[in-house]
Each structure stands twice: as C-alpha cells, then as structure tokens.
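The complex appears here without one of its protein chains, the remainder shown in place.
Up next is chain A:
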Amino acid sequence: MSSASQPIPPPNDRRGSRSSRSSSNAGFPEPMNSSDIAASESSGFVVGGPPGSPSPLALRASTSPHRRKSRGARIPPDFHLLDYVNTPDSNLICLICHCPFDRPVRLACEHYFCRICLDHAWDAQPEGCKTCPTCRHKVDADEEPLPVPKILERMLDELLVRCPNSKLGCPWVEQRSNLENHVMLYCEYALVECPASDCRLPVSQKDCHKGCLHYSVSCDNCHTSLLRKDLEDHQRATCQFRFAPCPHCSAELLRLDLNAHINDVCPKATVQCPGSIVGCKYSAERETVAEHETACPMATMAPFFRDQQARIERNEARFEPLVRKVGILEDGLSNITNMLYPANANDSSFPVTNPLDSNNPDAFPPAPLMPTPDFRLPPASFPPAPHNNDQSHSQPPFDSQIHHLLTLHDSLRDELSRVASALSELEGRTSMMIMNENQRVKEEMLHTNAAINGMRVQLHWLMSATLHQRTSASASSSATRAGGSASASGSGRSSASGTPTTGGATMRGPAVGMPPLRRLSDSIRQDTKL
C-alpha cells in the first residue's frame, strides 16, 4: 500500500456530513435510476454504427459511470467500470470480467481472479465442488482463495485511471489507489442532491453552494430558455452570440470572460499604478503602467506595505479574543475572592485579618513586619485601593486592577508558605516533646526493673534460709519438704506464716521430685516480664 502518496484525509466532520447526506436520501436513487436507464436504453437504439467501429459500444460504455453517478449520494467507484489511461497489461486482466483485477485472489493452480468475479462464478456451482474457472482444477474451499503477491497489488494500484466523472468535466487522472478518496471526498464533479429541500434533481458538488439551480432562465444574448445550471455551459459553448469584442483592445473573446479580461489582462484598459495604496496617483493603460511600475518607488514598496497591513490586521484580530479572555479571568478571580471572603464582598473598607495570625501570635513573626496588603482584600468591583485604612499609607495605591490582583496573589502565596513553615516547626516541637517523655519513661522502667530484681534476690535469700532451717530441723524428710516449697507463692506464704502443712507436702513430694531452685527462678522470670 502506497499510503505515502495518498492525500491526507480530511477532518471527520466532512465525512460525517457526507454520510449523513447519503443516508438522508436513501430512498432517492431508485426512481431517478430507472428513468435514467430508460433514457439510456432508448439512446442505445438510436446510436448505431457499422460493424467494426466501436462507437455505439464506446458511447454506451462511457455513459454507464455517468448514470451511476446520477444518484444523489456519493457511491464508491466500481473498479470494473473505470476508464484506464493506458491499455493495461494483459497479465493484469481478470479472465472473468476482462478488466484489471479488483482485489485479486489466487487459487492453488496459480490462476488469478477478482474476488467478486470468483464469488459470482462459484455461486453458479454446486456447494462442495468448486473448480477453477480457467483450468477446472478442484478447489479446496477451506484453504482457497489465497492472497496474491504484494507486487501484483502494487502494479494494480499504480495503473492510471480517469475519474468516473470525467464526462462531466473532471480532469482528475491519477493512480488507481487514490481513486476512492478522490471520488468519495474530493471530486467536485460528483453529483449530489440539490441543496434545495423541495428539489430532487442532482447537481454537481462544485455548484452545490450556489443553491438550487433548477429553474428556467433565458440567455441574455440569444434569449433561449434553459435551466440555470446549464447557463454557463451554454454561454461558453453553444450560444451563437457567445463572442464579443473587447471595447479596449477589440480582441474577440467569450462574453462570459469579458469582465475578467478587462480587469486582469487587457493591455489597453486603463488601470491604476499598484502603488496607489501608498498614494501614487499615476493611472494609464496597462502597458504604460507596467513601464511606470519599474520606476515608481511606491509601486516597489506596495507589496511590503500590503504585507504589513495584513499583519497588522491579523494581530488586531488576535488581540480581540485576548481582551475578552482577560475580562473573563478577572471576573473569575473576583468571584473566587468573594467566595473566600464573603464579608468583604459588600464592604470595601473592612480590613480582614488573618485568623491564623490572631490565634497563634507566637508561631509567626510579629504582625507589624508583615506586608500590609496581605489581609486587605478588595471587593468584587475592584475600586482603587482605599486610603482610609490604618495601614494603607505604607503601600502605594494600585495603579491597575490586574496589578492589585497580582499583588494579592503574591501575598496569599507568601502567607501560605508562612503557614507551611509554622506547621513544620510545630511538628518538630511536638516530636521533640514526645521523645523527651519517652526517655523519661524508659529510665523509670529501668529503675523499676532493678528494684524488682533486688526484691527477687532478697526473696531468694529468704527462701533458701527457710529451707536450710527446715532441713536442719527435720533431716528425715528433707526431700519431701523441699518439694513442698516448690510452688512459688504457696511456699512463700507458708514460710511467712511459719506453719507449713506437712500433709500437703507429703502429697506433692513423690509426684514432682524436681529441684526447687529451678521452679523458683521460673516464676520470678515471669514476674520480671510483667
């Protein structure tokens, strides 16, 4: 695909309008078409020629694309009806339609056909036994048709064709790949529906903007009555009085072109020096003016002046929307101001103080150091800065509303940064405080731990002392007594009361049989954890 050579597609809205137009008159083509066919059939009877001359056939062939185009909407070109500039290579011809391939496909037997032609040929064949139209080779419907080599498509794309509307005057001749774009989008000779809602006759795209041209007029020169849309062709080609002499140079030319000739071409017509826009008063026949132009400094400068003028106009045109934009922005800003400080909207002299400032005087620099316009907000209508404020004498009055707004904006920004720094300072202070507190709590915990440890040692000492006494007191049952003091709190209490229950100790003694020290340490460790 030679996409590089294709024209840039136009914006979507153009396509959209086209398509909507085509859908709006979907019912239109039928009656038009049938009548057209009748006309062409009758013309086919009339035109005839001796055998050997292709004239009747050529005529009929040439009218067929025209007839297709006579529908209201643009339809894509049929590649089988195209008029090729050169006779195409016979290798590019489809054997079914005898035209250069349109979207060719390949069969396994290396025969090529247009996709549509092959489909039509296969329609006539029973299902399941499709064959190649050329060699009758059986076709595998699952695999075939196959794609064709790219080079074939490119050769076809490069064939030069005429626009299908060439009979209506379209001079377009280009590669076939560009045809669809041209016909669907660009061709000015394509027939579309008449712009008048009650008129159903087709009109060329190029005449569409002129309104409905399907009314009778009479030619000014020969007084023949004809349709308005045919008038120009008539005056250009058929009217017997279509020629007229130029009043200045007496050249014979088309009446239609006479004005253009006098204005732009005629050497004898009187014209002004091109420098007239800068003040040259010279005026003479065109030939003489041409000579004068070489000498006239104003004529030399005229193009530059014209450029300058155009540039100034452009800039002025650009200036206009900018002014409007500034107005809109100002309004928006004043609205924002009113929303932020509604108390200020009606009272122009009331100074609004910063609430943050009044609440935390310590966190910020002292109030007199702050720039004064910060908290004095203007009302919605932006009058000149009021002078009756207690602080306003330190600030010059605003020379314009925008300046005022800018200052206001800057001061608000300063304020915001001050608030931000105050916040961060506060945050630092709080975190420092928390850290100090933490430190203290930690130390206290250490102290408590140490105290607990001391108590544990004392308890241990007491316990071992008690045990020692008991062992010495009753040596016969020493093992059982040690077992009796195994449970931490129970034994502690019993030692404090000083009356151990022998029965309970004897019951536990044989069941446990473990060294008592380990048990004690276990229970102490649990206490420390707490």
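Just so we're on the same page, a contact is a pair of C-beta atoms (placed from the backbone, for glycine too) under 8 Å apart; a residue touches a chain by one contact, two chains touch by 3 or more; residues count from 1.
Quick note on the criterion: contacts and distances are computed from a predicted model.
A.B. asks: Hey, which one's the missing chain according to UniProt: "Replication factor C subunit 1", "Adaptor related protein complex 5 subunit zeta 1", "E2 ubiquitin-conjugating enzyme" or "Vacuolar fusion protein MON1 homolog"?
C.D. replies: Of the names offered in "Replication factor C subunit 1", "Adaptor related protein complex 5 subunit zeta 1", "E2 ubiquitin-conjugating enzyme" or "Vacuolar fusion protein MON1 homolog", the absent chain's UniProt record gives "E2 ubiquitin-conjugating enzyme".
A.B. asks: Looking at the whole complex, which of A:Leu92, A:Ala108, A:Ala121 or A:Leu226 touches the chain that is not displayed?
C.D. replies: A:Ala121
A.B. asks: Which one, A:Pro77, A:Pro133, A:Pro202 or A:Pro274, makes contact with the chain that was left out?
C.D. replies: Answering carefully, the residue with contact to the hidden chain is A:Pro133.
A.B. asks: Touching residues of chain A against the unshown chain: what are they?
C.D. replies: 37, 40, 44-45, 48, 51-54, 56-58, 60-61, 64, 67, 80-81, 95-99, 117, 120-121, 123-124, 131, 133-134, 136
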